[in-house]
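Note that one protein chain of the assembly has been removed; the remaining protein chains are unaltered in position.
Each chain gets a letter, A and B, in the order it is written, and its residues are counted from 1.
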Amino acid sequence: MFDAAISGLGHVFEIQNFLFLFIGVSMGIIFGALPGLTATMGLALLVPFTFTMSPTSGLIMLAGIYVGAMYGDAIPAILINTPGTPAAIATTFDGFPLAQKGMAQHGLVAAAIASSYGSLVANIVLATAAPPLAEASLKFGPPEYFWLGIFGLTIIATLSSGFIIKGLLGGAVGMMLSTVGMAPLGGDVRLTFGYPELQAGVELIVALIGFFCLPEILSSVIGQRRESYSSEKVVPRLSVIGEVTLSLLKKPFLMLRSAGIGTVIGFAPGAGGNIASMVSYNEACRWDKHPEEFGKGTIKGVAASEAANSAMAPGSLIPLLTLGIPGSPPAAVILGALMLHGMRPGAELFSVHAPVTFAFIMGLLVAALLVTVIGTIGSFIYARIINIPARLLAPAVVFMTILGSYSIRNNMLDVWIMFLFGVIGYASNKLKFHPAPIVLGLILGPFVEEGLVQSMLAGGAAGGVLPYMIFRPISGVLIALCLMSAFWPLFASWRAKRQPKKDACRTEDETDA
Amino acid sequence: MKKLLTVCLALSMMVAFTGPVAAEDFPSRAITYQITFNPGGQSDLEARRQQPRLEKALGVKVVIQYKPGGGGSVGWANLVTQKPDGYFISGINIPHIVLQPMARGEAGYETEQLSPIALFQATPIGLAVMKDSPYQSLADLTAYAEKNPGAVTCGGSGTWSGHHIAHLQFQKMAGITMTYIPYKGAAPSVAAFLGGHVQALWANSNDLFQHKDKIRVLGFGTVKPFPPMPEVPTFKGQGYNLLASIDRGAGAPPETPASVIQVLEKAFLDIANDPGIQAQMLKDGFVPIAMGVEESKAYIEEKVREWAPVVKEFKK
Partner (left out) sequence: MLNSDLIIGFFSLGLSGLIFAVTRHLSRLGGVFINYLLVIIVFFALIMLIKGFIRPEKLAFFESRVERNNVLIGLIILFVYLSFMPMAGFLPSSFVFYACFNLYLAEDRWSRKNILQSIGLSAVVVTVFYLMFHKVLQVPLPTGSWFE
């Protein structure tokens, strides 16, 4: 295997392949950074271009795009509180406050380094342990997805130390939102109010832009006539890079844990990176010595989120390459590209097509390194973006998000939905009701529902639903995690009574208004 | 109300545009080929294989556009609102376009509204169990299911989909009850099956072909045995008149002029009859077919007749 890896590396460094990789990473960053454009779209757009290239070159470019997009989505998350893709939601929690303190460059550099690190770790896992991990990933059945979804929801408990009922209510409403469209089981058309386009449900990115981006603009730029997005001007300096690198190096556990979470969640087929970053953020906050810093602008939060969401990408490729089951939508596009080049997933990929496969994997690795370079250099430029006066920047942002919302499904209704969510998000921020739990519910709803109803069916066939859902090894672990996560705030506040400085992770009162 | 508006819109556009549009000049600008599923899926792959040849045959650019959602219904609902001038076509899938309006009631379109151009790929549906399963044959499975109604779990993709209908039809024919567990797509259902979460799986031929070393296929819903896996018996051969497959083709908005459709039909059929394309399909586990407009229409109507009673019976 090592010789395959080395030869793969050799392929990557061939001049034209390296050029493709560089282009891929750059394009990936752009696609990830523009809210409304996703990694999936970028990949889908470039797959036809790769036909004319050799499989090696084509796949290397695709690798670049995927990795680049996993970093790119942090840029708008930090600068304008809008996750470039759903995977970067948790990056906004600390990224945007950082930018508001004038430390946008810190955030961007931290994101770049953390993204690379996450990618690297996950790639090493992919290259060495893919087949056994893939077999393990198959053990995720309906009950496991259900408990995984519930575990995701327990994050609400730790993320809001305000009145927790508000967060839970938001989560439930979010889950209700996720039921709009075709029922996964039952085939009914639900809550579409006569709009056939809604059969596909509420598009996540549209909801994200609506809940995160617009309220910020409405409240500070329009409502309070703020001059610019941040209260202090950003002055990019070279020393920032060193600063950030050092502080992250001092936190090896944080980095490793975040990357680990990303890889593991990445290879549960379908779970995707959307929740990986939030789980990682939550865990980082839980185990940190100063949890009260989270949510107010600390690079630790950005690093935790970005490392996880970048680790997700190679993680989702594990079941893809070994079993042909894509772990995420971008992975599905890569599957298509593989099939088009005549390469079928499975043992074949690692034996007959080993040179190409390993070139692809090495491409992912090198792309991760490229992200560090491009990201840190780029931070000098991007960080200055928020120095642009708001009256110029905000309309452009609004305009771009409208374009983005429209272009996802080519449908005007999505733009109106974005507008509606923007208004609702603004109102809910004003009512001290943070929209993050709603988004969490929206993402996790499908997992919880599918897991629940499929388990009901299978459990019914097996003789008992509850035993079916509980007495399984992986479910047992997940249930334990849920309980621990749900009751953690009680433990934390008990601890706080003894050491008054500690506090829960993110106060709900910390709204963006 | 929305349907009425749609029909009025379509009619008025037809009136306004079929006049000046000269069919002999077709095609003179880019054609949009809509894929009603996500990129990377099978429909997308086929379209991408066809794209360069279509461009060559028609002499214009073919732009692939994605409009996924609702198992294809969002795309087809969009298709029926487009101008019937031949510059907007879409991939179509049977049984989807038959079952969705039938079972859902408000899918956004009606089966009769889609004007078929051609059908070019058939994906037979088969029923499989794992190699280490106690069921060696279809007879074993049905015997067990008879004694234990509802205990056998069969996975499949979607509700009121090709897999679901095949399951319902088979249950009726064999006089047994099994539990159908729908998944959100073919890939999740295959993953669940390989992980042992369901005992049997209704799956497409290409998925079954891909994993053939790990599974045992109990039957295929074809007339003759499936060429890449000839040792697998057909349902028909085992006494069940079950023909199940997922077919892919292309369609146009309602009222598209016949002359325009003819041009498109020829382009698609030429590709479908190309031996290179056919070999490629077989290699991936699909069955190439080449049905033109009339044949496709007849096939769709036949399927409507076949499935209407099944849907009626099982839809509560």
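Structural remarks
Everything below uses one rule, namely that contacts are C-beta pairs under 8 Å (C-beta built on N, C-alpha and C of every residue); 3 or more make two chains touch, one makes a residue touch a chain.
Fair warning: this is a prediction, and the values are worked out from it, not measured in the lab.
Set against the missing chain, the residues A:A129, A:V352, A:I377 or A:L392 yield one that touches it, A:L392.
In the complete complex, the residue from A:L168, A:A354 or A:A486 that touches the missing chain is A:L168. From the set A:A136, A:L403 or A:A486, the residue in touch with the chain omitted from the display is A:L403, counting the whole complex. The chain not shown here touches chain A at positions 37, 41, 45, 163, 165-166, 168-169, 172-173, 175-176, 179, 183, 185-188, 190-191, 193, 218-219, 221-225, 390-392, 394-396, 398-400, 402-403, 406-407, 410, 412, 415-416, 419, 423, 426, 430-433, 448-449, 452-453, 456-457.
We adopt the following convention: only the chains that are shown with their structure count from here on.
Inter-chain centre distance (chain A to chain B, centres taken as mean C-alpha positions): 33 Å.
Against chain A, in their complex, chain B makes its touches with residues 1-2, 38-41, 44-45, 48-49, 51, 64-71, 73-74, 77-78, 103-109, 150-153, 158-161, 164, 179-184, 187-188, 190-192, 194-198, 210, 283-284.
By the touch criterion given at the top, residues 40-41, 43-44, 47-48, 51, 137-142, 181-189, 192, 194-197, 199-201, 269-270, 319, 323-326, 329, 332-337, 339-340, 342, 344-346, 409-411, 446, 450, 454, 457-458, 460-462 of chain A touch chain B in their complex.
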